[in-house]
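Just dropping this structure here.
Only a single protein chain was left out; the remaining protein chains are all shown in position.
Per-chain residue numbering starts at 1, and chain names A, B, C, D and E are given in the order in which the chains are listed.
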Amino acid sequence: MNKNLLDTIKKLSDVEGFKDVCHQQNENNPMPSVEVLSEIVQLIRAILFPGYFGNAAVNSKTMLYHIGVNVDKLHALLFMQIKAGLCFETTKESVACSEIDRVSKEKASEFVSLLPSIREKLHTDVVAAYNGDPAAKSFGEVIFCYPSIRAISNYRIANALLHLGVPLIPRIITEMAHSETGIDIHPGATIGDYFTIDHGTGVVIGETAIIGKNVKMYQGVTLGAKSFPLDADGNPIKGIARHPRIGNDVVIYSNSTILGTITVGDGAVIGGNIWVDSDVAPGAKLVQRK
Amino acid sequence: MNKNLLDTIKKLSDVEGFKDVCHQQNENNPMPSVEVLSEIVQLIRAILFPGYFGNAAVNSKTMLYHIGVNVDKLHALLFMQIKAGLCFETTKESVACSEIDRVSKEKASEFVSLLPSIREKLHTDVVAAYNGDPAAKSFGEVIFCYPSIRAISNYRIANALLHLGVPLIPRIITEMAHSETGIDIHPGATIGDYFTIDHGTGVVIGETAIIGKNVKMYQGVTLGAKSFPLDADGNPIKGIARHPRIGNDVVIYSNSTILGTITVGDGAVIGGNIWVDSDVAPGAKLVQRK
Amino acid sequence: MNKNLLDTIKKLSDVEGFKDVCHQQNENNPMPSVEVLSEIVQLIRAILFPGYFGNAAVNSKTMLYHIGVNVDKLHALLFMQIKAGLCFETTKESVACSEIDRVSKEKASEFVSLLPSIREKLHTDVVAAYNGDPAAKSFGEVIFCYPSIRAISNYRIANALLHLGVPLIPRIITEMAHSETGIDIHPGATIGDYFTIDHGTGVVIGETAIIGKNVKMYQGVTLGAKSFPLDADGNPIKGIARHPRIGNDVVIYSNSTILGTITVGDGAVIGGNIWVDSDVAPGAKLVQRK
Amino acid sequence: MNKNLLDTIKKLSDVEGFKDVCHQQNENNPMPSVEVLSEIVQLIRAILFPGYFGNAAVNSKTMLYHIGVNVDKLHALLFMQIKAGLCFETTKESVACSEIDRVSKEKASEFVSLLPSIREKLHTDVVAAYNGDPAAKSFGEVIFCYPSIRAISNYRIANALLHLGVPLIPRIITEMAHSETGIDIHPGATIGDYFTIDHGTGVVIGETAIIGKNVKMYQGVTLGAKSFPLDADGNPIKGIARHPRIGNDVVIYSNSTILGTITVGDGAVIGGNIWVDSDVAPGAKLVQRK
Amino acid sequence: MNKNLLDTIKKLSDVEGFKDVCHQQNENNPMPSVEVLSEIVQLIRAILFPGYFGNAAVNSKTMLYHIGVNVDKLHALLFMQIKAGLCFETTKESVACSEIDRVSKEKASEFVSLLPSIREKLHTDVVAAYNGDPAAKSFGEVIFCYPSIRAISNYRIANALLHLGVPLIPRIITEMAHSETGIDIHPGATIGDYFTIDHGTGVVIGETAIIGKNVKMYQGVTLGAKSFPLDADGNPIKGIARHPRIGNDVVIYSNSTILGTITVGDGAVIGGNIWVDSDVAPGAKLVQRK
Partner (left out) sequence: MNKNLLDTIKKLSDVEGFKDVCHQQNENNPMPSVEVLSEIVQLIRAILFPGYFGNAAVNSKTMLYHIGVNVDKLHALLFMQIKAGLCFETTKESVACSEIDRVSKEKASEFVSLLPSIREKLHTDVVAAYNGDPAAKSFGEVIFCYPSIRAISNYRIANALLHLGVPLIPRIITEMAHSETGIDIHPGATIGDYFTIDHGTGVVIGETAIIGKNVKMYQGVTLGAKSFPLDADGNPIKGIARHPRIGNDVVIYSNSTILGTITVGDGAVIGGNIWVDSDVAPGAKLVQRK
């Protein structure tokens, strides 16, 4: 180890240098863990789609045991990650440790009670994917192989956690799916039943987007913000509505971009490679000009 | 564990609730495994590109041993995954276990005998990638680092398995490459020699697409279906031709979308960000209008 | 093992068959390893963003120890990978082993001494991502979850290694980020401070692109080559400038394609889904025609 | 790879050379696996001593789920290992695959039904260890830390499997404990309730030994064979009784050796470092002569 | 899953059946972990014998960093295991969580401050092993390979923890060494400097044994209890002195057994395979009678 390395170590350890890029977790509190969150998502998939994920030999006689153990593990792991999310955001020492524990346990328990309805919603998404893709051979193939089911599962889990007031964790869960599938759905988006995305790479669905029932989209579709108002300091104002509202039974073909707080009416069809920044009437069919 | 969790466990274990989203594998039959299929793809890469993948110290004196062991392992693993694919699709108990074993072993053996010709094809793809990219420094860099080689390898493997009548497994193999590279090639597509994709994220090549020799495409290119005929129940008819036929020596620039059962003639050049849904004459050069 | 398999093993072991697709590493030299390079990137992230990555319990009292150990490990691992990169490219046996060792160790040490300035640059990128995204809740969320920070980190690391004359390794590092995030930045590109990419999937930034300060881009943006001159044999001439030069304070919206050695002036705004292949004036605002 | 290595490879691959030391498993049959058997022993410990082994958070509300899942997994793994044991011993191809499957599954199921009585027996062993060791602080410490409990658990499992007619597997299970604890109990030995071994390293209990209730022994005690009758070829006759029969309430101190088909009467005490090869009367106290 | 299995699951889940063999950890409290304790022992070895264990490239320039990080990790892991030990023994809910945290952290910190003196003691043990074994080639070989050093290290660590009032954990640590080496030293024993054990398998040193300086023993030596007083219920009284006191400069040859609260005087030599249950005069030489 030469002088150069020793000098660099000193520079990198200088408080002035690292203070803005260093995280100060309160001692003994857990950090969110991508590995554990990935395990959590796998447990949820094993609960929601038994036989496909987790123990493949599960059947109606042993279902109770497997669901019971998976829910037990899920609750324990999720409690810790929710706590980790709350601690990550909390800078003040003032919140009592026991209070965070109680709240985290409650939120984990509430999330578990939402699993039956999440399963129902995902069931509709599987139906939509199968019906909408001539290449799909069976429900099983869709559940087991289709990246869109993985991305929508993570979104529906993350969305439920966000509505329970869990910080950070929802975003990590959707980013995991983003990395695996190229589909980037913000946990804050609102998406109806029977939702399907074909191929999916490059899809972006923004934080305040609202999507109706039975909507289908293809790869590269963006539901984005057109522009966003700045505050007095010239920085974007956080959290206000800035994404499209999509009606029921809408189809959006590949690589089209729909921007701003516009409304796309029920039954509209948006062709591929189109830029849309104003309202689209119900039943309208937009195609790229030649 | 509070009452809430116990109640949710009961709900989730109710047969009515899970019957549509639960897989019933015949007991003792293997399930397809993404981990094992990933190992299979790595074994094939070690066989096809020795020295780059697998044992780096292989040389002409020890090649026979390493190829022998890798083929032996590949055959054993592939046999089980082919069997898993066949069992996944088979709902009837009537097929005799010994019959599935025999068929799976045969198909695994046939696949192995196709490896020399797969290697020849992939060699042409490496040549095309090297020649077509001014940033490429050597064949080695292309084989070792380029995502397109990974995606095309998985496609050529999956395509061979599909033609041997193996269900499900081919799709899992191409989805693995899709996740890693953002390139989504359906195993059913037909693709000639000297094929190359630059950058690649967002490329989609549909099930019935046919691509000639020496074709090059860039990121975001879609060879998709324009629309598909519905059956009496309003569902898409599965398996009929619905994607483009691309000739030899064609170049398709980034983010262009080519749709439907059209033909793009030999030597045509399709510019970037273009929407094409009618035939393109041989040698034609399409560019986006300003 | 039937005759078919034995025959295939022989075919695959035939020197004529594998000579063009087989790598011949000089015995005892290390091969580049994606696993080790991934560990290297994680070590660098633990050094640059302490508390977020690596040991979460690090604090100002223990910072020196953790930085010291991480730098020590990084130097040792990087030395071996730099040597592996140099050996991969070197076909001649003539370079003395001790010489490669000396050079590799020097380059590893020089890279370490660049870490403080890489940290400063990445700090500006974090600020830009936070300020530019209304959905961003805190610096911490940006550092911990945003794929763009991961992709830009890998790029800045790879770019530093490339300027130190390290072959192959930089490309592997940016391809790792490409696979995880869908963002493909060539290590040779030149990118100023305060750079940010929103969503990011499908972004391509070419080898000779030059990007100013405070530039923001969205998913699917390409900074590509329009065409490239061929040499006497009809092959592309390697290494010459062929990508755009982007000024300061430029915004490029989603899925736009900017091609060739053109200049986009300071403060310009390029709308989404646009194809640009000629210079853009400073302050200009390009939008897609309706 | 030099000529020396190539020649050695050829020698080692010569059929004459390896035929006596090479195992020929019928293709596709599983081999016994020490790793899986170790997992099986851990599952059994989690079933028999819940809260100490396996999931520590198990409680009376969730016990059913955890026992259910562990029994389900145990049955599946044990079935395969029993089958592996049967195949290992079977040299003839004539036994139908389906017959071995049926028998193995039956034996695995029978073993599971013995678990409640194995738990009862082990409970008595824990009581004996606690009562007999002044250094023992609690039942919990005994179950969690004492090597004798580990060795006796493995023995009681192995003994049950042996009585079900499972070959090879029982021996592997007791050898696992032998390696961990230095206590070598042959699966064929017969051992009563409330059995305890203190320290234990070097204890050997032979195949045909019979031990009563409430027996305690210390490290280094051997219950061995004195000599064994030879058959016509001068080889030992396999399987006949050749080890001691120990009564109830006997204590045997460290490093004593008890040999042959003798009887040690109820309540006898054998001092340390003693060699015993004739019957010991009930209540007798043997000590080493000075 | 047949009726047999379902019935067994019910039986095993019956509260009456498992209540005596089931551990009830207070929810959210950690359980002691053999894996983590093994990691702790490895960290301590890396701190005490740098260069041999842990990072081999440590040198005087980087020592501070490596010691700093290892101590930091050790303290964090040890804190949790000490807490786990305290929780394991505590049945009452009444101890406040924050109080256990404070106490555990204090004990972990106190243990760390004992490391320099533990290192000094172990150094004397290494010297004794090297001097006493004609087969020993170097200090390095002794530290790196000799099982006695491993067993004595674990004992000295466990003994220090025991004196700090940590329950259970010390016993687990000595049992880890017992399993690896066959040497069973109770954490409560008192052992002077320059202690060495040759070969070691079967050595047993009891809870209240006291050993002077510069003592050497061989394999199979027992320092045990002769008998122990029973309480009114006929159970052994826990915790009273019942093992030998060995003076300085004593040698005890293989497989000898020394029992009860006797004294072996300074400089005595006990031959092999001897049973000793009365005082031995200083300088005496006991040999087995022929």
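By our rule, a contact is a pair of C-beta atoms (placed from the backbone, for glycine too) under 8 Å apart; a residue touches a chain by one contact, two chains touch by 3 or more.
Since we're looking at a predicted model, the values are computed, not measured.
Shown chains touched by the hidden chain across the complete assembly: B, C, D, E.
The residue from E:85, E:202, E:224 or E:260 that touches the chain not shown here is E:202. Of the listed positions D:82, D:225 or D:268, the one in contact with the omitted chain in the full complex is D:225. From the options D:83, D:171, D:216 or D:245, the residue with contact to the chain not on display is D:171. Counting the whole complex, the residues of subunit C in touch with the unshown chain are 1, 6, 9, 28, 59, 61-62, 65, 97-98, 101. Listed here are the subunit D residues that touch the chain not shown: 1-2, 4-5, 7-13, 15, 17-18, 20-25, 27, 31-32, 88-89, 167-168, 171-172, 175, 178-179, 182, 184, 186, 188, 201-202, 204, 206-207, 220, 222, 224-225, 228, 235-240, 242, 255, 257, 259, 273-275. Residues of subunit B in touch with the missing chain: 55, 57, 62, 64-69, 72-73, 76.
Keep this in mind: only the chains that are shown with their structure count from here on.
The set of chains in contact with subunit B as well as subunit D comprises A. Of the chain pairs B-D, C-E or D-E, the one whose interface repeats that of A-B, sharing more than half of its contact pairs by residue number, is D-E. In this assembly, the C-alpha centroid of subunit A lies 26 Å from the C-alpha centroid of subunit C. Each of residues 57, 64, 67-68, 72, 182, 201-202, 220, 255, 273 in subunit C touches at least two other chains.
Viewed as a network of touching protein chains, the structure does not reduce to a path, ring, star or complete graph. A complete list of chain pairs in contact reads A-B, A-C, A-D, A-E, B-C, B-D, C-E, D-E.
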